[in-house]
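Note that this complex is displayed minus one protein chain, with the remaining chains in position.
Residue numbering begins at 1 within each chain, and the chains themselves are lettered A, B and C in the order written.
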Amino acid sequence: MATATPSKPVSELVEATVRFCGDSGDGMQLAGTQFTNTSALLGNDVATFPDFPAEIRAPRGTKAGVSGFQIHFSSTQIYTPGDTVDALVAMNPAALTTNIGDLRDGGILLVNKDAFDGKGLEQAGYATNPLEDGSLSKYKLHSVDMTRLTRLAVDGLGLSQKEADRCRNFFAMGLVFWLYDRSLEPTLRFIESKFGKLPGVAQANTNALKAGYNYGETVEAINTQYHVGPAKLKPGKYRNIEGNEAMAWGLLAAAQLSNKRMFLGAYPITPASDILHYLSNYKNYDVLTFQAEDEIAAITATIGAAFAGDMAVTASSGPGIALKAEAMGLAVMTELPMLIINVQRGGPSTGLPTKTEQADLLQALYGRNGECPMPVIAARSPGDCFYVAQEAWRIATRFMLPVMVLTDGYIANGSEPWRIPEISELPKIAIKHPDGLTNGDEFLPYERDERLSRPWAIPGTPGLEHRIGGLEKANITGNVSYDPINHEKMCHLRAQKVANVADDIPLQELDGAETGDLLVLSWGGPYGACATAVHTAQKAGKKVTHCHLRYINPFPKNLETILRNFKQVLIPELNLGQLSMIIRSKFLIDAISLNKIQGKPFSVSEIVTKINSLVA
Amino acid sequence: MATATPSKPVSELVEATVRFCGDSGDGMQLAGTQFTNTSALLGNDVATFPDFPAEIRAPRGTKAGVSGFQIHFSSTQIYTPGDTVDALVAMNPAALTTNIGDLRDGGILLVNKDAFDGKGLEQAGYATNPLEDGSLSKYKLHSVDMTRLTRLAVDGLGLSQKEADRCRNFFAMGLVFWLYDRSLEPTLRFIESKFGKLPGVAQANTNALKAGYNYGETVEAINTQYHVGPAKLKPGKYRNIEGNEAMAWGLLAAAQLSNKRMFLGAYPITPASDILHYLSNYKNYDVLTFQAEDEIAAITATIGAAFAGDMAVTASSGPGIALKAEAMGLAVMTELPMLIINVQRGGPSTGLPTKTEQADLLQALYGRNGECPMPVIAARSPGDCFYVAQEAWRIATRFMLPVMVLTDGYIANGSEPWRIPEISELPKIAIKHPDGLTNGDEFLPYERDERLSRPWAIPGTPGLEHRIGGLEKANITGNVSYDPINHEKMCHLRAQKVANVADDIPLQELDGAETGDLLVLSWGGPYGACATAVHTAQKAGKKVTHCHLRYINPFPKNLETILRNFKQVLIPELNLGQLSMIIRSKFLIDAISLNKIQGKPFSVSEIVTKINSLVA
Amino acid sequence: MSIESTLPILKPADFASDQDVRWCPGCGDYSILAQMKKVLPTLGVPREKIVFISGIGCSSRFPYYMNTYGMHSIHGRAPAVATGLKSSRPDLQVWVITGDGDGLSIGGNHLMHAIRRNVDLNIVLFNNRIYGLTKGQYSPTSPLGKKTKSTPMGAIDNPLHPLSIAIGCEATFVARSIDTNIKHLGDVLKRAAEHRGTSFVEVYQNCNVFNDGAWEYAKDRDTKEDTTLELEHGKPLIFGKERKKGIRLHGLDPEVVELGKGISEDDLLFHDEKATEPSLAYLLSRMRYEDGFPEPIGVFRAVDLPRYDQMANAQIEQAIKDKGKGDLEALFNSGDTWTVS
Partner (left out) sequence: MSIESTLPILKPADFASDQDVRWCPGCGDYSILAQMKKVLPTLGVPREKIVFISGIGCSSRFPYYMNTYGMHSIHGRAPAVATGLKSSRPDLQVWVITGDGDGLSIGGNHLMHAIRRNVDLNIVLFNNRIYGLTKGQYSPTSPLGKKTKSTPMGAIDNPLHPLSIAIGCEATFVARSIDTNIKHLGDVLKRAAEHRGTSFVEVYQNCNVFNDGAWEYAKDRDTKEDTTLELEHGKPLIFGKERKKGIRLHGLDPEVVELGKGISEDDLLFHDEKATEPSLAYLLSRMRYEDGFPEPIGVFRAVDLPRYDQMANAQIEQAIKDKGKGDLEALFNSGDTWTVS
């Protein structure tokens, strides 16, 4: 049926952006996910942006309870979930008021008419009914009585009204699926696998879905169907993946590629918790997840596991990372390999827990007592987390030190098509533990190799018994030392170790010419918006190049040369200028900051506008 | 007797430096303190440097157990305890080996011969007895059998030998007092007050002291006495004061000047513990000291006390400050006034607990999640802590925010003459709490005055009931707000509040011309060494000026102009270049760093040498 | 805590803030909030003298909904914040609202120390045996084997028992109630407010979204009389629909007995909330439904002992009595001084 030739004209589009929004209880995240998968399966490039309400479920129908999911799907390569929306599905008045601002003029607006009753309108703060007072005239408004139609569709299946209404999101999906000419098959498969055990529910959702689809097909008011063809992505097998999921998978891969059991010490915190959730489900990959009593226990247990010889990882978000500060010092002092993952959220303090931000960069670099350096690398997109995790573990083990990995709520919860790698494509991570000494020779735990890294001797190895800790260590012997010169030497040595990482990472690559009027320098989540904006500028003939940093400490060796090859440097960040502060200090370059700190990612247009203001 | 005209020639000196060193059990700190007070009373300017061994008392006679106390006393104004030593008192071989390096050639060396027996020499690693093998020929060596002479002196007082030997430090003191023509009176008074209740001990110490003094007077070998006259300090009444003591007194003053009860929430940690100890003894100044279960409880209790309306203070050192990071975010978010004092020590991690360092500056500025700004001010000398404490509290209450105060182990344990201020000289600190609202008007806890600070409404005030917390607050109302624009506004507003402090602090002063070849820019403990070095350079006719920062965040408004008026800027720091990093980033000036990270303060010569290498 | 004499008569509604309550529909927190609003007006403490301090969690949103002073602090630290507040201001009535995660996981140490210091706080721990705010991970009170987002194969940590810990930490007031047992909850909160020293109250609270029914056995109208036991000071431990069942001591082990059949009330264990040694309270805290016991609710222990906040301030007064009010002038000029002219 999904393949039935449409009875209405189909207009071809290069790309489109759809947003489902409604009450947290309305299943909008599910609708979004299904639409995403379906579009991906159809070969579109997709980028998504789930927007959750504050943690606790707010009362039904209130603005605080509105949940949204935006999907940008295209027949060309895309990097962001889109600035404005072409089609908006609003399940209730609260969802309409809070989201209508993002619908482009002339955009399609699908609303559940039945929800626009007195109470609903009042909760949303509408004096008059927007569906009737003409205030929505600049949009293609379709008010559909979704509640009634859904109830009709599931009639006779013996569902309570409450249960029946829970199928509304499937009706809405069906309608949008028809609108964008998407197949129902993946969703039908999903219903089967998810509700298989509850035939009643499965049938109801199926009916609602098809009812929505047929409604589109039949009702005159909706007179055109749209089609967005497949995109030319790099050939290969693809799947859709979320940031935290990709991080978990990257860690699994790193463990297997280095022949290590993985230990994750974590304490739940939004938006990092899913890393713990995913990994708890992968025990059969020889992963031990420890939900600690707090973040300090999480990282100190992680240090214990690192000493034990495991691939030790801890993951949290801003406030939790702050709590780990003292223990990170111990990790640096003991020179043990481990990963500290910060899925950044809005701060300071508890801040905006469910919103995204990049304001923990300076904390990552300097948030510890004493001279306490650590490599810092950042993921740029959901799929990139998979590779960043492996790279971080490679560096940690080659240089024997903790590595800080930064992502953010936008990357963590967002999703994108991900080309499934051949396991054989993935570089092995070689780790060598010193063998036991039975000849009575003295073991020197702080002896160093050419990279300055010390041996990773693990308990259980005869003859390598040694003690480590947080007091300053004598180089080579690792004994406690109060010697002034040794302390200075060790401080420089710990710094040099981190600096040496620069010899071991790829040179910085550019998207655009090697010289020009403007270099857009970005890190982390803004990657997509910057890439898109720079491409736009380049198409407009501007001499603009994009430089996206994965390695923030140390920087790639060629970064300085790159920076000096451009007349201006623009650094867009979701903070008040943190990378900018490092770049200015290190290279004395008058970098220009574009700062946004609204708990939301950059829109492409914000960056385009800034670029245009800098290069005519 | 102390005033007896000496029977030997007295040579006048401008200044001198003496160091007492011996086993931790030998009472060297006491000897040093007594010599310091005596010299101060005599009108000398003095600067001291107590050098403790690692925390735990090490076995007698070992190098690890050596404790030292250095006193620099002068007839001119001085700023440091001196680079090299003119007279060294070594009570045992371990003390000799570990300290002899600092005695200038031709310097006076007084050793307790009796301690140079087989075991002692072995513990110190001497193959042969240095008192006999001529290896000390370049010094004026006096080996005195102090143990025997002390026992003689206390003979008949019925002391056990162990008790008798405990008087040895008084013998040594007596001898040095004679050598530098100091009066015994203050020490005799001290003995009286300290041991009054134990007449036997009091008498024994008195005898030993006088015996040492007489030994100097009588024995030929020591043929000259030295005299250092009083210094021309600013007229007034003086006393000697230690850094942590001055900090405690400054806090007491701040509380009285602002009519506040003081609450100190602290957890013991070297070298900050004495602030807790001092304040626990000042309960009658309406000070409540709370020894918390950890540093997190210490600062959160402090936040509770700030909310309650007290002058709330927490004090710790690096590792403890790291633990407070998350809670500092809450302090910033709730915009409550409080002081966070960091007496810095050697890091990272547990590091060198008893040694000094300045490596927590970036932690003070950036060691928190999110954009979480806080004013940072630093004391430059022991006595300066008194004024910094008051200034910090003034800023905290005028701008309603937490203020970070930095000192270090060197300042905290060092001492200097301190001109006792008239209480009337000290500026009052005006605090206004909003009155109750009984007319039912709505209270707006985040409404702001011209400085952007919010009202400090305290529980118990009718009609001002309100809730604060760590989630982002709506400006004006203070209600929880997830609004994107409000969040951005609040982040800028919190930053602006800190920036506004610059309008409220004095312009930066200089020691030297306003333009020149080199500006030496310092902060914190290195003040004295930098001042002395710059004076030396100036005397040598170099165009060098000293700029010492008390305010690090924000900087005084005129700092940029000052910096640009010099060809070069040198920043000496006991870290790897932290202030330097800020200056470079903020002003894009290629500041030169002079870094030392040995757990020890700068010597004057280290800075002079650097200056000379920069300006011919 | 000073009780004023002439007060405007307040109604529960006067304690409601202007913020709309944001808990999931059906959450047990609503009922606890309602009882708190009922109890406060009966205490004779003016609204401005009441402060609610909480940490982070669904439960910890509580202060926003009370028209008193309040602080929604950071995760686990409420007892420490409250200790500072109460020590500075003994005149205030300070409540601490926490959850099983906030209070027993990250905040366990602060809870323990507030209790042992016997700071005059009223601590109410909402125990829903789950992390609600973070959407359903297991908590320190989740039972062994509990399947949650972070324990797909079941929890393997022995659960902590809030009251056992409190008693292990020298608690002077320990009580338990249930969100839906409205009257009982109100009485317990009132007792807690009236106790001088740390009052520790565990409330069985239902998280109907992430751990629905965790306390069903103790809430279900048909079973609750048999699964819970209302403690009354000086009374024997009797329970059951027909109040025919009792608790008898066999050595140190409690056992459930049927009354009649030669067993009379006098053979039963009698409750004594004032026992100086907490052994009885501890033993009661061990009685668990899963072991075939009714779970005691009500006041386990209530003894009057010196309080940290009171003693800290008493020491200050004493110091002033002994040394006189601090005089900076004198302090600065004490000891050795000299004059430069």
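Points to keep in mind about this one:
Methods note: a residue touches a chain if its C-beta (ideal position, glycine included) is under 8 Å from a C-beta of that chain, and two chains touch if they have at least 3 such contacts.
Small disclaimer: the values here were computed from a predicted structure and weren't measured.
The hidden chain, counted over the whole complex, makes contact with A, B, C.
Only one residue in the set A:L159, A:L330 or A:L452 touches the chain that does not appear here, and it is A:L330. When the omitted chain is restored, the residue from C:A16, C:L43, C:L160 or C:I238 that touches it is C:L160.
From the options A:A40, A:V66 or A:I611, the residue with contact to the unseen chain in the full assembly is A:A40. Interface with the hidden chain, as seen from subunit A, comprises residues 37, 40-43, 186, 189, 230, 232-240, 249, 252-253, 256, 261, 263, 265, 282-288, 290, 292-294, 296-297, 300-305, 307-310, 312, 326-327, 329-330, 334, 420-421, 423, 436, 459-471, 479-480. The set of subunit B residues touching the chain not shown comprises 54-60, 62, 64, 267-270, 273, 276-277, 280-281, 283, 289, 291, 293-295, 319, 349-350. Counting over the whole complex, subunit C has residues 105-109, 112-113, 116-118, 140, 153-154, 156-161, 164-170, 249, 252-253, 275, 277-280, 282-283, 286, 305-306, 308, 311-312, 315, 318-319 touching the chain that is not drawn.
Definition applied: only the chains that are shown with their structure count from here on.
In terms of which chains touch, the assembly is arranged so that all chains touch all other chains. Mean C-alpha positions place subunit B and subunit C at a centre distance of 44 Å. Distance between subunit A and subunit B, defined via averaged C-alpha coordinates, is recorded as 47 Å. In subunit B, 326, 329-330, 469-471 are the positions where the chain touches two or more neighbouring chains simultaneously.
Residues of subunit C in contact with two or more other chains: 56, 74.
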